[in-house]
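Dumping the structure here so I can ask a few things about it.
Only one protein chain is missing; all other protein chains are in place.
As written, the chains take the letters A, B and C, and residue 1 is the first residue of each chain.
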Amino acid sequence: MTGRIRTALLGATGYAGVELARLLGNHPQVEKLLLLRRNGVTKDSYAAELFSASPDSNGFDFHPLDWGFLKRHEVQLLLLATPHQVSRSLVPEAIAEGLRVIDLSGAWRLKQAKHRSAYGFRDEDSITASELTSKAVYGLPELSGDCIAAATLVANPGCYATSIILALAPLLKADLINCEHGIISDSKSGVSGAGKEPTERTHFVSVADNLSAYSVFNHRHCGEIVEQLNISSSEFIFTPHLLPIPRGIMSTIYVRLKCMTKESEIESCYRAFYAGKRWVRVFATPRLPQIRFALHTNYCDLGFCLSDDGWRLVIVSCVDNLLKGAAGQAVQNMNVMYGWGEEKGLQ
Amino acid sequence: MTGRIRTALLGATGYAGVELARLLGNHPQVEKLLLLRRNGVTKDSYAAELFSASPDSNGFDFHPLDWGFLKRHEVQLLLLATPHQVSRSLVPEAIAEGLRVIDLSGAWRLKQAKHRSAYGFRDEDSITASELTSKAVYGLPELSGDCIAAATLVANPGCYATSIILALAPLLKADLINCEHGIISDSKSGVSGAGKEPTERTHFVSVADNLSAYSVFNHRHCGEIVEQLNISSSEFIFTPHLLPIPRGIMSTIYVRLKCMTKESEIESCYRAFYAGKRWVRVFATPRLPQIRFALHTNYCDLGFCLSDDGWRLVIVSCVDNLLKGAAGQAVQNMNVMYGWGEEKGLQ
Amino acid sequence: MTGRIRTALLGATGYAGVELARLLGNHPQVEKLLLLRRNGVTKDSYAAELFSASPDSNGFDFHPLDWGFLKRHEVQLLLLATPHQVSRSLVPEAIAEGLRVIDLSGAWRLKQAKHRSAYGFRDEDSITASELTSKAVYGLPELSGDCIAAATLVANPGCYATSIILALAPLLKADLINCEHGIISDSKSGVSGAGKEPTERTHFVSVADNLSAYSVFNHRHCGEIVEQLNISSSEFIFTPHLLPIPRGIMSTIYVRLKCMTKESEIESCYRAFYAGKRWVRVFATPRLPQIRFALHTNYCDLGFCLSDDGWRLVIVSCVDNLLKGAAGQAVQNMNVMYGWGEEKGLQ
Partner (left out) sequence: MTGRIRTALLGATGYAGVELARLLGNHPQVEKLLLLRRNGVTKDSYAAELFSASPDSNGFDFHPLDWGFLKRHEVQLLLLATPHQVSRSLVPEAIAEGLRVIDLSGAWRLKQAKHRSAYGFRDEDSITASELTSKAVYGLPELSGDCIAAATLVANPGCYATSIILALAPLLKADLINCEHGIISDSKSGVSGAGKEPTERTHFVSVADNLSAYSVFNHRHCGEIVEQLNISSSEFIFTPHLLPIPRGIMSTIYVRLKCMTKESEIESCYRAFYAGKRWVRVFATPRLPQIRFALHTNYCDLGFCLSDDGWRLVIVSCVDNLLKGAAGQAVQNMNVMYGWGEEKGLQ
């Protein structure tokens, strides 16, 4: 098969990283996948994490990260499912080595310094970091396909952000939303979104039979949402909640429209915007997405309800946080970067 | 013990009815509890429902509903956990027989005909129904304690409505909310709120690992919420969701304030309003209620987050839908009607 | 692609049927899949069931069952995900029409009349039924691959039975088990195994936070287990339990060995028996299968613990009840019947 590439993945331990390893391992255009490990992280812990489902781990090999090693194996694309700080320090080196990079962390998503401060980055650290920050492409293929195709560094979006931006972008572009009135996203996520580290918060007994809100008014994803949608922080309220399910996100979004609008106009707006987009499904009223419809798929499912008076709109947006919200979107970005069909390796 | 009364309960089969039977059976002021059954519903089906947890059902008796029977047993208070239509037709008779009534259905909650239409009631049916509608007291003890104490007919509030009204009443009374801007309640309920009837929607496989929104813009509880809060329907958006948990409700509520406000002012407003109220807990910031904190209690838990600019408020309100949202509140109403302490039988 | 066939599926409404439609729709050797509906079952209810996850159902068509229609479309293979009685009456007609059949129900699994009585079949009904009963092949490819390859009618095994037979067959063949001592399978299944019909038993509130045993000593799957393993009913105890999860089965199986045995002998026995078998994974001690490792795969995962004295063995066997326990195994059987690789369409 022509156009096959060699890839390497660092961080196949967290939930998104394991999902990404699985997807890349089965991708028809991926000729080789090298699994990398960071210094100080043993092969065994990686193997245990990645292949806990496997009766034995023979045949898997984790290589220490080494640029010469990647070069010898003719790796073209590096995927990072690493913590923010690790991505922030590794990516400049990788780019300098001539690699293209898809980074799943929040390290390169934000253009404005005030938003980056939520991650504790100090841009003065290096000129390279400043330059890369401006060159990094926010990897939401439905919005920035052309830039992604040409990108050296793709910053894979956050899971909540994906569900919210895809729900709002068509309406904002069509200038239907009264932003000054305020936009509210009441979002709910499964526990894998909180990461793999065992904490009191992720203990089964804390989550089961429960619902809790957290990080109200100060969740890190706010920055990328307002930047990508080009709205003001003071116009946006975001309340994440922790659901007693392993995976999946629903965002219930509330907006006031600029003028009285018909249901059919809203639907047309969505359908026109997402015409030809493989991984967004627009539900016809009165049907609404549910989390389970999107689970184990790369879809972002969108539906809505309009008030009788035609002024108030409730949008429901669902994604699988580990697929369209992370690993699936990374593969979709890879497909765009190399000119393959967006559906490759994701069906 | 002085002041003990004899009670009868019709409808100890649904989730709320069984919970109410349990509470009444252990209540120190309830001298006798007669369990009633409707014509055509066999004793066995009742017993099976109510006492499925019990190794045998000896000692329980379900009596057919018969006013003379209640009179002979000197029953003073009738509690109804019956469908709306059943309550609508039975209550006038019960009142005529000299009984006081607490009705857990939606039959008598609504003052305005336009809201009652959601339940399909035609008021022209009888003069008695019209009269009773205006005399019925909405049973939220924290708001209308005095009226409940004197009431003949108490309409026990809906579960969602309880969580929302208690969250908003203090702020509305203090005139802090900009109602014209709109009030949004994004609410989430456990499955027992959807009733005991097995349907595709309540099937375990439909609910588990899932979240779904329903009845957006047209849930029946909207009527009682806007009536009790004295706000306009067009100012209120209510989106209920079905959570994969057996019981519990969280309402996440979004309001714009009339002027820039401090966190301490919001907290003071709540604390002043609920001073001396046994069954509302106000959480100090930054702590927020979670559903599990309210489970198996009669509490309504309230907490909030204020935006940095002091204009936008997110309120989190949690109740156990079967206790403060139904059976527990019914017992609390009974306590108020008979002048016992509000905590009796609920600890 | 050579060797592609045309298929038809009746019963794409239950959980297994929907899963099967999904698998067949993506199978590389299936040139066409016709979705059939029974008389009296409307297209809409089928579409709703099958495609509830889809934003619209355009492009799907359910055809009334009609042998001429199938002939005109050159259908070779009919798959039935129908109730037992429906399969019992339809299969003789289908075979007479020259079709090969894979039946997912229990209608044709049992050779002995005493076991069939659990399903209420009266064999005297027809000569054809008697003949077919003896010709039907029990479709467990790891045990009867050759017969399946030549079969006209394949009776797809039950989900519990699959997990138990695959765990015991290697040890029985090697004559390691003391059958007279008794074999016990304590099995646990997710709720999709109980079917799609909403009942009190499958209501979310009945299942969540719970575990219940049922059909102790008289579950229908006992018949096929003892027939396939060639053991006596009195030697086998089977206790199924309903787990609060949507899908997945674990059988924990207890046997006494004929003589003192080493762990390595048990493992060798399993590995030898399943050498080259694509869909059975033998776990190396001390690792044990868990339900989640098998979920969304066609694997049967097997592991075991041997007592220190070498006489008592505990075997743990996990399958996804909708895949290896139903639809996946049906596809695996199809692959064997047509000589394609066993993994086709199942990865």
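Rule of thumb we're sticking to: a contact is a pair of C-beta atoms (placed from the backbone, for glycine too) under 8 Å apart; a residue touches a chain by one contact, two chains touch by 3 or more.
Small disclaimer: the values here were computed from a predicted structure and weren't measured.
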| item | value |
| --- | --- |
| Contact with the hidden chain (one of A:S134, A:T199 or A:N230) | A:T199 |
| Which residue of C:I95, C:L110, C:A169 or C:L243 touches the chain not shown here | C:L243 |
| Interface residues of chain C (partner: the chain not displayed) | 181-182, 184, 186, 188, 206, 208-214, 216-217, 234, 237, 239, 241, 243-248, 250, 252, 254, 256, 288, 290-292, 295, 305, 307-309, 312, 314, 316 |
| Residues of chain B in contact with the chain not shown | 26, 52-56, 208-209, 281-284, 287, 292-293, 296, 301, 303, 347 |
| Hidden partner interface residues of chain A, rising order | 15, 191-192, 196, 198-200, 202-209, 244-247 |
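Keep this in mind: only the chains that are shown with their structure count from here on.
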| item | value |
| --- | --- |
| Central chain (distance from its CA mean to the mean of all protein CA atoms) | A |
| Chain whose mean Cα position lies farthest from chain B | C |
| Averaged-CA centre spacing for the pair chain C and chain B, given as whole angstrom | 47 |
| CA centroid of chain A to CA centroid of chain B, Å | 41 |
| Set of chain A residues in contact with two or more other chains | 208-209, 292 |
